[in-house]
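One chain of protein is taken out of this complex; the other chains stay put.
Order of writing sets the labels: A, B and C. Residues in every chain begin at 1.
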Amino acid sequence: MPKRTFKIIYRVSWVDTDAAGVVHFSNYFRFFEKAEEEFYQHLGFSFATSEVTKDLWFPRVEAFSQYKRPAKYNDLLEIELTVEEVKEKTVKYGFSIFKKETSELLASGYLVIVAADKKLGKATRIPKEIVEKLKPYTK
Amino acid sequence: MPKRTFKIIYRVSWVDTDAAGVVHFSNYFRFFEKAEEEFYQHLGFSFATSEVTKDLWFPRVEAFSQYKRPAKYNDLLEIELTVEEVKEKTVKYGFSIFKKETSELLASGYLVIVAADKKLGKATRIPKEIVEKLKPYTK
Amino acid sequence: MPKRTFKIIYRVSWVDTDAAGVVHFSNYFRFFEKAEEEFYQHLGFSFATSEVTKDLWFPRVEAFSQYKRPAKYNDLLEIELTVEEVKEKTVKYGFSIFKKETSELLASGYLVIVAADKKLGKATRIPKEIVEKLKPYTK
Partner (left out) sequence: MPKRTFKIIYRVSWVDTDAAGVVHFSNYFRFFEKAEEEFYQHLGFSFATSEVTKDLWFPRVEAFSQYKRPAKYNDLLEIELTVEEVKEKTVKYGFSIFKKETSELLASGYLVIVAADKKLGKATRIPKEIVEKLKPYTK
C-alpha cells in the first residue's frame, strides 16, 4: 500500500533561478522545507508559534537531494512530502518534486530533523501530540 | 572635500545570479548590508555580538537602489559605503557598487537603519560609542 | 477613485527570516516581485516565456521599500500591487504589504522596470499588448 502523502503546489519565481536559466540547486531544499511548513500548518500547528512547539527548535541534521531534470522560471511544481521514519527525537521526511504539467520527476531527497530544547540547546523527545499527528502518514 | 569612505571587495557567486544571467536586483541590498557588516567589523564591533550593541537590533526603515549596469557571475565588485547622516536614533548609509575591473558604476543606493531596544521593541538612541566611531566618516 | 489593485497572499517561510526573528529586509523586494510575477500570470502572460515577451528582459532600474512593522515566520501576508505609471519603456509598480490577520501595513515601496531587448541589450518600447493589459489598472 502506498504511503499517505502530503502535497503542495509552488510556482517557480524568477529569484529561484540562476544564470543557467534553471532553479539553483540550493533552492530545492527551500522547496522541501516549504512543503514541511505547510504540512505542519495542515496538521494544525506551526513549528515556532504553537503551544506544543514553542520551547523547541527543529534543526536539520541531514539534508540530501538528487537532481533529475531542471525546473525553470514559472514552472508549476508539485512537492510531495512523505514521513519516512519517526524516532524518539528525529523525523525523516522524504520529498519528491514533480513538474505539474508533465508529471516528470525533477528532484527527490530527504531531510532529517531533530527536536531540540531551546533552553538546553540539546536534542529532546518529539512531543506526543506531534507524533500522534504524524502517525496516519507513517504507514 | 570628498567624504571618507569604506570599501570592500566581493566576487559575485553563481547563486547571486538569475535566469537573465545577471545578479538579481534584491541581492544588491544584500551586498549593501555586507559592506555595512564589514564596516562595523572594521570599527571594532559587530551589531549582534558586541557588548555595546547586545541589547539592540538595527532594523532597516528604508532601502533604495538604482541599477545602472548589470553585475555578472564572477565579477569582482567594489562596494563603497559612506555615512550620509547620523541622527539621534537613525543612520543613513550610502552605497555605490563598482565593477572593479573597469571602475564602472553598476548600482547605488542607501539604507536607513534605526537603533531598536530588543526588549521594548522600539526605537532608541544610538549608543555614544557607535556615534563616536562614525564621526570620522561624517565629514 | 481608488486605483484598481491586484493582490496575492503569501505565507512567510522560515528561510525568509533572520536572526532578529523577523523577515530580512531584502526579502520584501522578493515579495514585491512575486506579486508582479503573479500579476503577469493573471494578465495572461509570463515575462520570460510568452510569445510577446520572449525577446525581452524586464530589468529593474529602481527599487525602494519602507518598513513599518516586522513580518514574522508563518504570518499570512497580503501583497497589493498597483500600476503607478506606464511610460514608453518603463513601468512603475507600487506595492503594499499587509499582515492579513490584522490588516496592519508592514511595508510599502515600488519597483521601476524597463523593457530591454535581449539581443541589443538596451531599452525598448513595452509591447502594445502589455500596455493594453495594464490600462485597466492605471486609472
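Basically, a contact is a pair of C-beta atoms (placed from the backbone, for glycine too) under 8 Å apart; a residue touches a chain by one contact, two chains touch by 3 or more.
For clarity, every value in this text was computed on a predicted model and none was experimentally measured.
In the complete complex, the hidden chain is touched by one of A:L43, A:A63 or A:V86, namely A:A63. Seen from chain A, the chain kept out of the figure touches residues 19-20, 22, 25-27, 29-30, 33, 48, 57, 59-67, 70.
Touching residues on chain B toward the chain that is not drawn are 11, 13-15, 30, 33-34, 37-38, 41, 46-49, 73-74.
Residues of chain C in contact with the chain left out of this view: 14-15, 17-19, 21-22, 24, 26, 72-73.
Heads up, the rule we're going with is that only the chains that are shown with their structure count from here on.
Taking the mean of all protein C-alpha atoms as the reference point, the chain centroid lying nearest to it belongs to C. Here the CA centre of chain A is 27 Å from the CA centre of chain C. Taking each chain's centre as the mean of its C-alpha atoms, chain A lies 34 Å from chain B. Shown for chain B are the residues in touch with two or more other chains, namely 19, 22, 26.
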